[in-house]
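Read through the structure below, which is laid out as structure tokens, and then see the notes.
The complex appears here without one of its protein chains, the remainder shown in place.
And now, subunit A:
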Amino acid sequence: MTQQDYIQKWLEGTLSEEERQAFEKTQDYTDLQKIDNHLKYFKAPDYNSEEEYAEVKSKLSKGAKIVSFDWVKPLLKVAAVLLIAVIGYGVFYSVSTVHLQTELANQSEFYLPDSSRVLMNAQSDLNYNSFSWQNNRSLELRGEAFFEVTKGSKFDVETSLGTVSVLGTKFNVKIRDKYFEIVCFEGKVQVEYESKKEILTAGKMFSALNGAAVVSNVRLENRPSWLLNESSFNSLPYSYIIAELERQYDVEVTTRGIDTTVLFTGSFQHNDLELALKALTAPLNLTYKINGKEIILTSEN
């Protein structure tokens, strides 16, 4: 008997006891078994033929011999009960939503119910539900944060630009206007962006600006640079860098005659405004003036 015969017979379920034992030792069997075990997830949705029949009856042409049964009243009763349940759940759900926020020029650290750790950069927002957290580790993020996730079920970070899913790891998520950046520090992370999925391993960075996504290698410290009191950038429009400076120092920056779309690579410190401004202006031949909380950048030419 050829291997094809074995497979044919296995498909039909007509292998004899002896043949079956021999076949189960082969790699083919292992592969087939794996496919079969996973196929169950593709099963057609549940089908209730009684409910469907009721609908078909209502569509049948008039004058037919079918006596129609009034389905509306019992359905209304069921609907009322369901509605109450849904509202009750909704109220409870919204009550247990936790909202966390960091102000300008502030960073903070806290723990999620499963003891996953979150470090939030300045001016960031985070929402999660403490009630459903055990079953559904999912949170919404605006701004930037670094996560150290405790092992367990899937952990989702939902953002306006895409979803990042992880399974016990360390990673940084940054959302700035049209810019989306994820750096994986340990383990693996899955990024979902514009319906494409990308898996990042440690040392990889996913970045997307205005819809153009790239995965690149990054030189890794143990932590993202903002946790070491520094902000660093790789080929980002100058306007994003200015916005970050405003965020970190709680200042307002005005630019005069500067092209803020030019791409900038570099970094600045969080604890010395003068030094930070020097680092940002020198490469582009700009001058700066500090006026209390206001900063003016001018082109030298």
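What we mean here is this: a contact is a pair of C-beta atoms (placed from the backbone, for glycine too) under 8 Å apart; a residue touches a chain by one contact, two chains touch by 3 or more; residues count from 1.
By definition in this document, contacts and distances are computed from a predicted model.
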| So which of "Phosphate transport system ATP-binding protein", "RNA polymerase sigma-70 factor, ECF subfamily", "Acyl-CoA dehydrogenase" or "OmpA family protein" is the UniProt name of the chain that got left out? | "RNA polymerase sigma-70 factor, ECF subfamily"
| field | Contacting the left-out chain in the complete assembly, out of A:D36, A:E221 or A:E274 | value | A:D36
| query | Of the residues listed, A:K25, A:K59 or A:H99, which one is in contact with the missing chain? | reply | A:K59
| query | At which residues does subunit A meet the chain that is not included here? | reply | 4, 7-8, 11-12, 31-32, 34-36, 38-45, 47, 49, 52-53, 55-56, 59-61, 64-66, 151-154, 166-169, 187-188, 190, 197, 199
